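Removed from the display is one protein chain of the complex; every other protein chain stays in position.
And then chain A:
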Amino acid sequence: MSSSASVQPQKPKPTSSVKLITTLGLIALFSGLLVVSVFEFTKPYIAENQRIALERAVLEVIPGAVERRDFILTDEGVFPKDQAPESGSIIHAGFDEAGRFQGVALEASGRGYADVIRVLYGYDPSCQCIVGMTVLESRETPGLGDKIETDPLFVANFERLDARLAADGSGLANRIRTVDPGAAEQPWEIDGITGATISAEAIGNMLNRSADSVLPELAPHWAAFEQNN
């Protein structure tokens, strides 16, 4: 009995719990320090990238604009971002080289085919129309749904899309909507895309919803944008 016990291989001694916890703790500490250091290092670069992307998008959807200024829309009116007395919705305004107000860029979002689509559209109060649109975020099907970004005919719908307010100023005079490809007859209708019906209709619906709710709030304050040039 005793001889057979002596030939059996000895079980390796289990590592103490203290060593296990210490090892994992030290690795976690190192990981935490590294992640925080890289986060702090990259933070200004990420913020700058986002600022550049937003600026590019704003200037893209407001033709003639070369400068972007941010305003805050509150219950008391529209104020430059750094002078706003209270918090509110951020409105991006575009100004030309002479400092003249050209229009505002507003964000809209809605459910597409694959996921939520976020767009930025430009509104020119002088023609009461949408003058540009760019997609900020979309996971629509490559080659089909993503034509809302790449199809030049679809994008051309937003060069002068009627978005005038009703006489009482409570909402849009005409509902913005997407119709079948080539079927748009009214200036507030958008020609859809073959093979991307849901995505194209989502764009029409989100623009209608956003313009119908934000423009009545902004309409009394266009002079405030002009005065801040």
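Operating definition for what follows: contacts are C-beta pairs under 8 Å (C-beta built on N, C-alpha and C of every residue); 3 or more make two chains touch, one makes a residue touch a chain; residues count from 1.
Following the convention adopted for this analysis, contacts and distances are computed from a predicted model.
Set against the options "Peptide ABC transporter permease", "Ion-translocating oxidoreductase complex subunit E", "Branched-chain amino acid transport protein (AzlD)" or "Spermidine/putrescine import ATP-binding protein PotA", the UniProt name belonging to the omitted chain is "Ion-translocating oxidoreductase complex subunit E".
Considering the full assembly, A:137 is the residue among A:55, A:76 or A:137 that touches the omitted chain.
Checked against the hidden chain, the listed residues A:15, A:170 or A:227 yield one contact partner: A:15. In the full complex, chain A touches the omitted chain through residues 14-15, 19-20, 23-24, 27-28, 30-31, 34-35, 38-39, 42, 45-46, 49-50, 52-53, 137, 139, 141-144.
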